[in-house]
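A single protein chain has been omitted from the complex, and every remaining protein chain is retained in its original position.
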Amino acid sequence: MPLFETVFQEKPAIVMEIGSAYTKIGFCGEAHPRFILPTEIESIRDVLKKTEKNLYDQAVDFFNKIFFDYLLVSPKDRKVSFVESTITTPTLIRESFAKVLFHHFEVASILFLPLHLVSLSTLAIDTALVVDIGYKEAVILPVFNGVQILKAWQAQPLGGESIHDGIKASLILNGVKDEILSERVIEDIKVRTCFVTKQARAVAHRNNESIQPCPDVDYPVDGSDVIKIPGNLREFALEVLFPEDNDYLGLPYIIIDAIIKCPVDSRKELAENILLIGGTSSMMGIKSRLRDELRTLIKSEFYMDRLYIDDVKFHNAPSKPNFTGWLGGSIYSATDLISNSITRENYLKHPKIPDWIFYDGSSTRNQG
Amino acid sequence: MEICDTYYSKDEFVETASGNKVNRQTVLCGSQNIVLHGKVIVDKGAIIRGDLANVRTGRYCIISKNAVIRPPFKQFSKGVAFFPLHIGDHVYIGENSVISAASIGSYVYIGKNAVIGRRCVIKDCSIIEDGAILPPETTLASFMKFTKEGKIEGGQGTESVPPAMLDLMVDFTKSFYEHFIPSTH
Amino acid sequence: MSRNENKVKIMPKAIVCEDCIIQGDVTISSGCVVHPSAQIIAETGPIVIGENCIIEEYAKIHNRIQPESPDKPHILTIGPNNIFEVGSVIEASKIGEKNIFECKSFVSSDVEVSNGCVICAGCHLSGGQHLLENTVIFGKHCQQREALDRISGSHMLQLDFLRKILPNYHHLRKAKQ
């Protein structure tokens, strides 16, 4: 690793991916993030939430923690790369981050990297259907020959949050007290007991056929209570990602929708290059379930004659799904391409961050 | 806020020549092994286990109600031994706290209901929050704060521990002692 | 209360410091060490403490389980080789052997503790639990884990040391059957 550091730059750039639940931080050119910690900016988890401190102050506190408690570097004159879901990150948030980093921490430059696109660099491919299932939502974006097909973009609020809500509601129905079911407890129940079941069993469950449920679990909560997690909840809590209703907005449907919005000649390649990223896609069994669901769908009457694809194939990134995006940023920032960042000088001249709508080449391009 | 006067009844406390004020209802086991270096307040119900090993405190220490100061033991292949426990100057130990540290530096604030596990080393100018639990053999560096949540935070130059902790603790323990006065009746 | 005091049975070779509070029908088996300011209160039924237990300062063992019928009180039996550290509060219904209750831990009356368990400092345990063998309860949220490799052996050595040291500094209660 020191080799790259000396060859390319003295101080490795800081790479961050600030997700709605967890933040991944580390240095470029490294194979995994140094830390994964809960995102402590409330406005990101819940944009509408009224908080005492404004976004700027919260971001200052959080970045202070990142730089001085975790990464242990002086942010001054450092390069920073952000991996972010370009389309769904509110402008307010990215502009606040830029302001905090340039004003308060005086970083040298910031590079905003589109999550879906850089994820591909972990596989050294340039065409893939990237499915990001995070905490707040699932965002699907096809990338073909290195170009994001924006018109095929799909997003639905299917992610950790909706699973948590489901688990909580169902436990309360079973008579568990509301106050002991904190977000932390629910997440722990999800992570340690729940899984994505097989398609056949899910269908049987939906049709109210009797199936042998998986074993119940006695779950101790904070030493004060023991609650029973029914086998049904363990098995079917994640079915919220696969709703079967007339809206057809379940995960498999929106994946197919994304493919169908792409040109016919790119579909086959996209379907054979599916990349699952995001924290929720580390749930046990989700990949095999998605494959089964997708296979059923492409063979269904409705899609048979429209889709023209025969199979789906998945990629295995050299990472855990929850930091694949970060890893892409790490690889990207380790190359010379980091010189395309917005520099502090340029930012101070034009305090504006380019995005999809507003693009001013002058602020990103260095001469040359 | 200026510290209010704390009144105690003269019958309850013994004042030594060096200015230590020790409540009569404390349990000082093996008092020949306990050295209080002057102007130390030991409040009601506090236990100092000098019988297990030596206990030494510096000047201007405050040991609040029901605190237990207990030298730590260590196991060897041939047996166990209790180790002496040293406490520096200007240390405040809150109510109901259990102290089994190997050493506590100076200018340390320990909140109430804290547990300091066996053979911990607490360095100068640190804070232990109310109800914090330090696992055995933890080292708490200077200007660090051990929180209720079990995390170590702070460091020189952060707001978790005031940068002027030294002056603050000197002032606090001194004025606590000065305002700890016998009631007049 | 004086009537109850007489019910305290201290077996020979147990070391019980004078200034601890023992109330009700309490049996302390041989080899136990009870430090000063410990409390053992048999309120609703007898307490039987097994051999070689250590009960430290401000530890409180309290039997307050309401008996099902007045003539059949619940007996709190505590197995041998347990350690009750400073400030622990134990109201459990049953305790096996070789358990450690660390400083300021709390075990409520609906908890049953088997053998070889550790309740870490500051953990509060309640809510109808039955701890399996070698369970460790740790952390702020009372996480559970199974101890595969117990650090043991210090217990007897510590007892030996205490038995040697304590009589030099403390008045002890006389053993009586």
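List of remarks:
Per-chain numbering from 1; labels A, B and C assigned in written order.
Rule of thumb we're sticking to: a contact is a pair of C-beta atoms (placed from the backbone, for glycine too) under 8 Å apart; a residue touches a chain by one contact, two chains touch by 3 or more.
Methods note: contacts and distances are computed from a predicted model.
Looking at the choices "Dynactin subunit 4", "Large ribosomal subunit protein bL17m", "Exosome complex component RRP46" or "Exoribonuclease phosphorolytic domain-containing protein", the name in the UniProt record of the chain not drawn here is "Dynactin subunit 4". Of the chains displayed, those contacted by the omitted chain across the entire assembly are A, B, C.
Among A:13, A:139 or A:334, only A:334 touches the chain left out of the display.
Note on the undisplayed chain: of the listed residues A:205, A:228 or A:291, the one touching it is A:291. Considering C:31, C:50, C:96 or C:139, the position touching the chain not shown turns out to be C:139 (whole complex). Only one of the listed residues, B:35, B:81 or B:168, touches the absent chain: B:168. Take subunit B: the residues that touch the chain left off the picture are 1-3, 77, 92, 107, 109, 111, 117-118, 123-125, 127, 130, 135-144, 150-152, 155-159, 162-168, 172.
By the touch criterion stated above, the residues of subunit C touching the omitted chain are 118, 120-121, 135-136, 138-139, 143-151. Within the entire complex, the positions of subunit A that touch the omitted partner chain are 2, 4, 8, 22, 24, 29, 31-37, 60, 64, 67-68, 70-74, 76, 102-104, 106, 113-114, 117-118, 120-126, 145-148, 187-188, 191-193, 195-198, 201, 212, 214-220, 235, 272-273, 282, 284-285, 287-289, 291, 311, 313-320, 322-323, 327, 331-332, 334-337, 340, 344-345, 348, 359, 361, 364-365.
Basically, only the chains that are shown with their structure count from here on.
In this assembly, the chain whose C-alpha centre lies farthest from subunit C is A.
More C-beta pairs touch across the B-C interface than across any other pair of chains.
Distance from the subunit A centre to the subunit B centre is 48 Å, each centre being the mean of its Cα atoms. Centre-to-centre, using mean CA coordinates, subunit B is 27 Å away from subunit C. Averaged Cα coordinates give subunit A a centre that lies 51 Å from the centre of subunit C. For subunit B, the set of residues that touch two or more other chains is empty.
The touching residues of subunit C, counted against subunit A in their complex, run 123-129, 137, 141-142, 144. Contact residues on subunit B toward subunit C in their complex (touch as defined above): 27, 29-30, 47, 49, 51-52, 66, 68, 70, 73, 75, 79-82, 96, 98, 100, 113, 115, 117, 131, 133, 135, 148-150.
Those residues of subunit A that touch subunit C in the shared complex are 184, 220-226.
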